[in-house]
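Note that one protein chain is taken out, while the other chains of the complex remain in position.
== chain A ==
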Amino acid sequence: MSDLNDLSISDARDALRRGDFTAAELTAACLTAMEGAGALNAYAHPTPDIAQARAAAADDRLRTGDAPAMCGIPIGIKDLFCTEGVASQAASRILQGFRPPYESTVSRQLRDAGAVMLGKLNMDEFAMGSSNETSVYGPAVNPWKVDDRRLTPGGSSGGSAAAVAAGLCLGATGTDTGGSIRQPAAFTGTVGLKPTYGRCSRWGIVAFASSLDQAGPMTRTVRDAAIMLGAMAGHDPRDSTSADMAVPDFEAALTGDIRGKRIGIPTEYRMDGMPEEIEALWARGADWLRAAGAEVVDISLPHTKYALPAYYVIAPAEASSNLARYDGVRYGHRAALAQGDGITEMYEKTRAEGFGPEVQRRVMVGTYVLSAGFYDAYYNRARKVRTLIKRDFDLAFEAGVDAILTPTTPSAAFGLGEMAQVDPVQMYLNDIFTVPVNMAGLPGIAVPAGMDAQGLPLGLQLIGRPWEEGPLLALADVLETAAGFVSRPGKWW
């Protein structure tokens, strides 16, 4: 048997229920792995005391037979989630020292289901970034590497992806505004699911772009994603955008039978300059699904090319407003003031010190696109584009397509620091395949499907109909099995 911390959630669950080992032992294995993984910088705030206490409580529940699927499963929580009494600072200096007196709905549901929180995971500051390099904690590092090049685990849920890939937890929460779950999953050979917008409550999650943000599970297997999503999802009256819909048994949807399903291959995702190996992997993915009995058809999503520019109007616009509350008045960082400084200086100095460059860039872009005289040209136009993008998907689904297959990212993980000198737009291009899914509010899942020539993982993305995470997971499960991706990064840290 492999180390306990490398188990899948489903295997660990079964073993815990059988009494093969205790939640305390499983948790201890993860905590030990975490201690030895400082080089990955995955955890910003480890919480071993909480973990041990919750593991003990989970063992009590397991003994009484009152053990939901996540009971005793050690997980990491992205720093974007507010966790009661535990530092929650969205990887930003501006929330330094902030310990919320409340627990986000998603992390509370996981806690209530018996999951064991190991700590808070590194991420890009306010979830703005695709490489984890905008974090105030410094970047999380990908456990996969090529020679001595340290690679990004992707972002913004980079700490989550690194921790899952390196066995520093059995699963982790992520959030995905434009690809922040799926891109890091692809870069680390893990599974990342962004549910339908409204499936998981946003209550208690530090907001980036409210109309796009969605929490989801990051795991090592599709089955684990199904199990974990079941505990995270559900209607929350405290989030008006949370859907009042029943949460199905996602794991039960993994029947292995996808015969007759129609899979769309969108022509517009065939980008110029896309690496050949990604193109080849995509074709292979289609073959695997076809071999399993699905029908693969070409489809058109004509407004795809406008998704990224529209996203980079809408997301910053919402962010500029959402981040206005970080003003140094009530919590978090407040700049030291000089004699004679007034409220304006307090705002300016606090926000200049508290926000990193990428956050400042997006706040400025967002402020600009909402200003008088530019609103129609940018924000309103972007909203219209968003409607068109959504309609593209609607039409495809109406035409009988059950899911859409695309690459997750246009490349494998890149080196840390490599993007520092290039135009920020180059970094934004990482999200080209994932952003349209957020714009349309659809569920999307990244599944590890192969390796590039350097031996780095590559992912495929499946996009599903709204609220059909179950059927989507079933397809992902078949894809995962067919791909047979079982590689784990060699331990170098």
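Brief remarks on what is shown
Definition applied: a residue touches a chain if its C-beta (ideal position, glycine included) is under 8 Å from a C-beta of that chain, and two chains touch if they have at least 3 such contacts; residues count from 1.
The rule is short, and it goes like this: contacts and distances are computed from a predicted model.
For the chain that does not appear here, its UniProt entry gives the protein name "Aspartyl/glutamyl-tRNA(Asn/Gln) amidotransferase subunit B", which is one of "SoxAX cytochrome complex subunit A", "Aspartyl/glutamyl-tRNA(Asn/Gln) amidotransferase subunit B", "Electron transfer flavoprotein subunit beta" or "NADH-quinone oxidoreductase subunit L". Within the whole complex, the absent chain has one touching residue among A:V146, A:L370 or A:M451, and that is A:L370. Considering the full assembly, A:V206 is the residue among A:M34, A:A127, A:V206 or A:V385 that touches the omitted chain.
Of the listed positions A:P237, A:G256, A:P357 or A:G490, the one in contact with the omitted chain in the full complex is A:P237. Touching the chain that is not shown, out of A:M245, A:I343 or A:A377: A:I343 (per the contact rule at the top).
Checked against the full complex, the one of A:C82, A:L281, A:M427 or A:V478 touching the unshown chain is A:C82.
Touching the omitted chain from chain A are residues 81-82, 88, 90, 95, 98, 100-102, 104, 202-207, 209-211, 237-241, 317-318, 320-321, 323-325, 327, 329-331, 343, 347, 367, 370-372, 375, 379.
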